[in-house]
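Quick one: the structure is below, and I'll ask about it shortly.
Note that this complex is displayed minus one protein chain, with the remaining chains in position.
All chains are identified by letter, namely A, B and C, in their written order; residue positions are counted from 1 within each chain.
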Amino acid sequence: MARTLTLSFSCPDTSGIVAGVSAFVAGHKGWIIEASQHTETELGRFFMRVEIRAESLDFPAAEFAQRFAPLAAKFGMDWKVSDSAQPRRVVLLCSKQEHCLYDLLARHVAQDFPFVIPFVISNHENHRKVVEAHGIPFHYVPVTPENKHAAYRQMEHLFREAQADLIVLARYMQVLDEQMCRDFAGRIINIHHSFLPSFAGAKLIGATCHFVTPELDEGPIVEQDVIRIDHSDTPEDMAHLGKDIEKVVLARGLRAVVEDRVLLAGNKTVIFR
Amino acid sequence: MARTLTLSFSCPDTSGIVAGVSAFVAGHKGWIIEASQHTETELGRFFMRVEIRAESLDFPAAEFAQRFAPLAAKFGMDWKVSDSAQPRRVVLLCSKQEHCLYDLLARHVAQDFPFVIPFVISNHENHRKVVEAHGIPFHYVPVTPENKHAAYRQMEHLFREAQADLIVLARYMQVLDEQMCRDFAGRIINIHHSFLPSFAGAKLIGATCHFVTPELDEGPIVEQDVIRIDHSDTPEDMAHLGKDIEKVVLARGLRAVVEDRVLLAGNKTVIFR
Amino acid sequence: MARTLTLSFSCPDTSGIVAGVSAFVAGHKGWIIEASQHTETELGRFFMRVEIRAESLDFPAAEFAQRFAPLAAKFGMDWKVSDSAQPRRVVLLCSKQEHCLYDLLARHVAQDFPFVIPFVISNHENHRKVVEAHGIPFHYVPVTPENKHAAYRQMEHLFREAQADLIVLARYMQVLDEQMCRDFAGRIINIHHSFLPSFAGAKLIGATCHFVTPELDEGPIVEQDVIRIDHSDTPEDMAHLGKDIEKVVLARGLRAVVEDRVLLAGNKTVIFR
Partner (left out) sequence: MARTLTLSFSCPDTSGIVAGVSAFVAGHKGWIIEASQHTETELGRFFMRVEIRAESLDFPAAEFAQRFAPLAAKFGMDWKVSDSAQPRRVVLLCSKQEHCLYDLLARHVAQDFPFVIPFVISNHENHRKVVEAHGIPFHYVPVTPENKHAAYRQMEHLFREAQADLIVLARYMQVLDEQMCRDFAGRIINIHHSFLPSFAGAKLIGATCHFVTPELDEGPIVEQDVIRIDHSDTPEDMAHLGKDIEKVVLARGLRAVVEDRVLLAGNKTVIFR
């Protein structure tokens, strides 16, 4: 896999943005592998993602940010550039259930998409052995009503020490506190089972992957999917089926975030395939 | 297609029900084509559907109800038997939109499942020509706040005169009044677009086919499905995509009802494939 | 709906294409609503689609082709530009089955996407009344082994006279002759039921919408989908289920073609959402 730089940004919509960006890239001999753009008309905001082959540029990859900054400033961009040579650092938080954890471990081993797991945190000990069999450190951080504040501060300390880019709640059954949601806004994703827990007699159950905000289960949605159930499915069956859809939706959502395909647009997301 | 009788029932769960029913059928040389059963444990209720080749029985099909009645009484069944020689009479109600109407007309022409359309009612005139091109009578019944009561009584009169078995709201954009919901309880089905009109940023939109009860959009669900949308879909795109899923879900739901595959279990449904 | 121009092209991949196109558009004050691009690495070919608000340009829409031609020539583009003010002219060919025909008629009435049906051709008379109820001319053109050549020349004459842009085989059960496939290459789409008619015991059946080439059922694929079946589905059930998937796949495929979202890349297609 060749080294790539991924530029992603949003800015107020105006004419000349694409022309400006593509002239900048072409002016430096950059080879664009993939480019996507979208205008959110109601917001009057433009979104773009450009993937560039790093070695095609006529300057070192490390200088991209500095060289692009003036153009970004001109259009008032909220922007970032990522380098495939520095894979994203993704901390996993889990509880007793294993389906999302194992699924992400398998993807990590296979490097289905480029990410590193600096460590796993759990409020239970049961997955220590499997996590450590991968050479990944495992931190047991129990959370009780009494130690809640201290526990989350300890986790935040661990995240910062490990320079974590993203935090994934892989069926982590504790509610993060407001401070953590704020401190890591836009960097925590969760998987939420089922749209409609109270919809009696529904024929579909689903899962939603979303960014975590202080408002529980209401952050911007990254990915969703459903599976079909019927009257013969017991609550246990539904729990098992729900796990299948949860892990797939979480993994798809994480992949999109890691690949910088997800841009925030108010309480929604723009997701470039 | 050979003539079939379809027996469907629910009754309090106890042992010996299947043995009783199958002994009755076998005792009369009946050839069972398809049989399905389910116990709703929480309700303590048993559900069954049996499809029998009519000519295999050692008595005329018309006598089935009378001969089966004692067994039905013994188990306290809520039951019915349908004869494929008497296709279900399904009245369609529509408004300006055509997607569900055309879809059901096509299925009627093809006899995808056995049903008759005695007439179509609409509060708009725009579909008269197409409906009449099929040789199906078209009744224009405008509904206004003033004439509402009279209009619904007129419709009820038409339903009864035509011996309608089922009423399908094929994107009929008027709310039926309570009296009609009561008078035709369990015999009116509706298609309801989207689960979650207010779910900002959802990645899926759906449709639900349900029985109509006086509580709007809350009757027992017959069928549901979703399709994927993304940030590039405008409200117009979603409306078009929504139509695709609505017509398919309504048709599947109607088919299941017409084939006696749908049994009510409180506010839920048991649906035998 | 505002008037739009849609530019779509492919050309040999090189640097500066996007910069060139976006500079051209921006230089004429053009407001880009949607833009998509793709590089087919193996072919060394670049594909792009740009939708521009017509009234934003500083020249009349009708002049676009002439003004863009030099840039197109510079990059060796295979290109076209479409004007939403001139909806695509789509001729439907059908036989006895109605599911695809009715589905497209409903979309035409609703203008789900902008297209005109100049007429319908069938080798059967059964749909005349319904088609004519829409004010659409219906031509009965029977095809027999003896009159085949003459029949297809008659159809070609009708297509040309009506200035048809596209020909849709909406379950038309005759094989077009080689001459017609050649004369209208890239302008005829077909719906092909099931991937795998001979795959005993498959759990899925599908439908494929593809361009027609002289090699039957092997033209570039535009759209595909499947639905689940099980052991209880009889061949009749599968035929009915197959119809549901066929009409949806054909309509999605037609929409993509009408909206210039489908570009040919050898024997494959690039399809911009």
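Criterion: contacts are C-beta pairs under 8 Å (C-beta built on N, C-alpha and C of every residue); 3 or more make two chains touch, one makes a residue touch a chain.
Predicted, not measured: the structure shown is a model, and the values here were computed from it.
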| item | value |
| --- | --- |
| Sole residue of B:S36, B:Q154, B:Q174 or B:N267 that reaches the chain not shown, by the stated touch rule | B:S36 |
| Contacts of chain B with the absent chain, listed as residue ranges | 15-16, 18-19, 22-23, 25-27, 29-39, 273 |
| Interface residues of chain A (partner: the chain not displayed) | 1, 34, 97-99, 101-103, 105-106, 109-110, 112-113, 129-130, 132-134, 230, 232, 236, 240, 243-244, 248, 251, 273 |
| Interface residues of chain C (partner: the chain not displayed) | 38, 40, 195-196, 199-204, 206, 220-221, 223-226, 230-232, 265, 267-271, 273 |
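Convention: only the chains that are shown with their structure count from here on.
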| item | value |
| --- | --- |
| Rigid-body rotation angle, chain C and chain A, from Cα fit (steps of 5°) | 180 |
| Chain nearest the overall Cα centroid | C |
| Length of the line joining the C-alpha centres of chain A and chain C, rounded to whole Å | 37 |
| Chain centre separation in whole Å, for chain B relative to chain A (CA means) | 43 |
| Shared interface positions of chain C, touching two or more other chains | 34, 273 |
